[in-house]
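Below you'll find the structure I mean.
All protein chains of the complex are present and in place, except for one that has been dropped.
Chain naming follows the written order as A and B, and within any one chain the residues start at number 1.
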Amino acid sequence: MVEKNKTFQVVDHIVMILLCLFCLVPFLIMFSSSITSETTLIREGYSIFPKDIDFAAYKYLLTGTDDIIRGYIITICVTFIGTLANLVLTILFAYPLSRRDLPYRNVFAFILFFTMLFNGGIVPSYIMWSRFFHISNTYWALIIPNLMMNAFYVIMVRTYFQSNIPDAVLEAARIDGAGEWKILLQIVLPMSKPIIATVILLVGLHYWNDWTNGLYYINKDKYYSIQVLLNRMLQDVQFLMSSASGDSAALAASIPSVALKMAVAVAGVLPVMIIYPFLQKYFVKGITIGAVKG
Amino acid sequence: MKKKVLALLLTTMMAIGTVGCGQEATGSADSTDASKTETQTENASSDTAGASETVAEVSDYDFSDREHVTMKVYMFGDADTEQAEAVSKAVSEITNEKLNCDVELTRIGFGSYTTQMNLLLSSGEQVDIFPLFTLSLTSLANAGQIHPITDILPEYGAQTLNSVSDSDWACGSVGGDIYAFIPNKDKAADLGFIMRKDIVDELGVNVDDIKDFNDLHDVLVKVKEAYPDMYPVVPDFKDARGLAPVDTLGDNFGVLLDPYNSDSLTVENYFTSDIFKEICQTSYDWAKEGLIMPDASSNTESGNNLMKTGKGFGRFSHMKVGFEEETEAAVGRDLVCWRYKEPLSYTSKLSSSLWCVSETSVDYDRAVALLNLMYTDPELSTLFIDGIEGVHYEYKADGSIGYPEGKDAATVGYARQAWGWPNEQITPVWEGDSATLWEELNAFNESAKQSPAKGFVFDNSSVLNEVTAVTNVYDKYYQALLAGQLDPETTIPTFVEEMDNAGLQTIIAEKQRQLDEWAATK
Partner (left out) sequence: MRSKKTKLKRFIPLYMMMVPGLAYLLINNYIPMLGIVIAFKQVNFRKGIIASPWVGLSNFKFLFKGDAWIITRNTLGYNILFIFLTPIIAITVAILLNELRSAMSKKFYQTVILIPYLISIVVTSYLVYAFLATDNGYFNNTILPLFGLEAKSWYSSPQYWPFILVLVHIWKGFGYSTIIYYATLVGIDSGYYEAAAIDGANRWKRIVHVTLPALKPTIITLTLLSIGRIFYSDFGLFYQVPMSSGPLLDVTNTIDTYVYRALMQSNNIGMSSAAGVYQSIIGFILVLGANILTRKISAEDALF
């Protein structure tokens, strides 16, 4: 039995290592292109190990412009505030939905779910946020539209509450005279750390990765987050590729090099790779505390 | 009970929704009125067109009796916020005196320009003037997003009105109304092949001896032998062969096959023509010989970059006066051109730099006056195009201007897209360009052959369904055929058949109908 278990562990590790390689190799190419000169990239192509090393792109990022530092600060603040706001909205909506005894809960579930399927398109949303709430070119534009509540996460949390928090526990609390708010804060939340950690993680990633709000609502560079910055660069290239033979030569002069694009991409991913293992700790901790079952 | 509550909920939702929607609608419909009311609250005497008319007779556009406003100018090309603000401030000093308004310039990177402008123009937010760039003149005009300026021009844009030819104005017109301000720039294009001079010289080739594609082919073969690592022909992004030697009448779906020599206004199918077949066949043959970069139609690099890094020898392109110098600056090598088609002036050559007045402008008259000023005032035009002296550019010894010491396009913080502005020709020439560039450009424009359909703007709104389907087929084959990736012998017939199934003939018929109508009124 123990022997068998050991073999299983070894096989398990091997499979996971292969998967990790599958995920890492493209990332390595990304990194190696960010430290390769433009000429080498175009002439000799991409490779996992850089053929010559040229830190020009990173030098430029660190000294040539203050965009990156500013972008980092904005991204971190936006991610922090946005995730917090989203978490509050999500939990407050998901908990009542998880209550099987709540009258009309299906109506509310439907109202929520319906938003995942139908939308009026970007123009009405833009009119709403930009003309009535005046959030264009403010930091709010990166936080509020579309990202602050996502039906997907609400449903996920609801499902978790529903299947992991026994009715008996809630009933017991009610008999003890606890109000709904107290039940939510003192009983449900402590039992839901894994899902909360997951939502923080996933919503945080959404905020971290988002560039669409920046594309729609922002045209002043002092509000660019890292991803908006990166996306601007990439979009210019995409544009030149899709518009055959306009005056592309005249426009192409301002295109950043491949190395720079890759360096910004690395800059966008790296912090998450560093922070994630720390988040993991809570993720795992939440598990042991969360497993109170009836 | 359950049902009742649901119904109640839905009605409330609908009611709130309708209110929201009502606001939304007023927002987009009456936004100009709304913004006008705003100005009116401060000065009740504003917006009296009659009064200003009488003033205008005395002096050219005097707006001192109108409300002081801020005009919002949008332009593609990136700029740091601070730099754009600095330029706005400098521009406002001039416009305050002449137009009684401030100017707020917003630069939008060209990759996001289309998205952001569409949103701005659809949302009813204040936009005063902007260049079309990739936006379509006819769809903006049809959707009521831009304002006709026919009646405003004589009064507030007189100087421009007189210095631009009628056939040029027609290029900015939809349904008989002028919707766009015509820029002063290269209004024609010739077609050619630009290549590295050092290699040409080394191989002992005289570019003047290249007469046709066979001669070019021989040169390319020589290059291939001498430099096996180099691709003799590289694409510019996905485009391996440059523009077609026809008048595309806007979109390639129905063209004038010989605008150079014939006055015929028959709209024909380019894809069944011998010209198209020949181009594809040459590409295909060349690609088989390894003369064209493989898979050119999915290339992600600019042609200039490929030449700069030594991967490419030359590329096809449309050209203009000073094209060599402009490209040399980007490639960093000496270049030489072989031109195979003389300059042709046609409608779509102008369309990317047309400037429009948004329907949501605070003051249409002043918007036109501002455009007119940008067209006629060298100081203002230079500010917009090149930025502020000493910050974004400085005078060089030879009288041209260039980036200040230690700055370049990437670090100056204000993108220079001279050709996109109303009038680059009243600003100092850029470093490296010929000192007499503007005179040469005028001569080039004048010498250019005029396409018989110049001034015709195709309005595809009635055949949009066909256009959308045809575009998808076009994307499937066109660039790949030009890059020599597909065998024209077998592919062109399939291509043509699919195009016809998608409705190409309907588009051609509609284009012909509009063209005939246009010719009749001309």
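One rule holds for everything that comes next: a contact is a pair of C-beta atoms (placed from the backbone, for glycine too) under 8 Å apart; a residue touches a chain by one contact, two chains touch by 3 or more.
It should be emphasised that the depicted structure is a prediction, and the values quoted were computed from it without experimental measurement.
Contact with the chain that does not appear here is found for just one residue of B:Val69, B:Val223, B:Met293 or B:Leu344, B:Met293.
Only one residue in the set B:Ser122, B:Ser167 or B:Gln281 touches the chain that does not appear here, and it is B:Ser122.
The omitted chain makes contact with just one of the residues B:Val73, B:Val87, B:Val103 or B:Leu135: B:Leu135.
Contacts to the hidden chain, counted on chain A, fall at residues 8-9, 12-13, 15-16, 19-20, 22-24, 26-27, 29-30, 33, 41-48, 88-90, 92-93, 95-97, 99, 102-103, 106, 108-113, 115-121, 123-125, 127-128, 144-146, 148-149, 152, 154-156, 159-160, 162-164, 179-181, 184, 194-195, 197-198, 201-202, 205, 208-209, 211, 227, 230-231, 234-235, 238, 241-242, 258, 261-262, 265, 268-269, 272-273, 276-277, 280, 283-284, 287, 290-291, 293. The set of chain B residues touching the chain not shown comprises 1, 13, 16-18, 20-22, 24-26, 28-30, 114, 118, 121-122, 124, 134-136, 139, 142-145, 238, 251, 293-295, 297-298, 300, 359, 460-461, 464-473, 475-480, 485-486, 498, 501-503.
What we mean here is this: only the chains that are shown with their structure count from here on.
The distance from the centre of chain A to the centre of chain B, each centre being the mean of the chain's C-alpha atoms, comes to 37 Å.
Within the complex formed with chain B, the residues of chain A that make contact are 38-39, 42-43, 64, 103-104, 107, 122-124, 126-128, 130-132, 136, 215-216, 219-222, 232, 234-241, 243-256. Within the complex, the chain B residues that touch chain A are 2, 5-6, 9, 20, 23-24, 27-28, 77-78, 80-81, 106-112, 114-116, 119, 122-125, 134, 229, 236-239, 242-243, 300-306, 309-311, 317-318, 326-327, 329-330, 352, 409-411, 415, 417, 419, 479.
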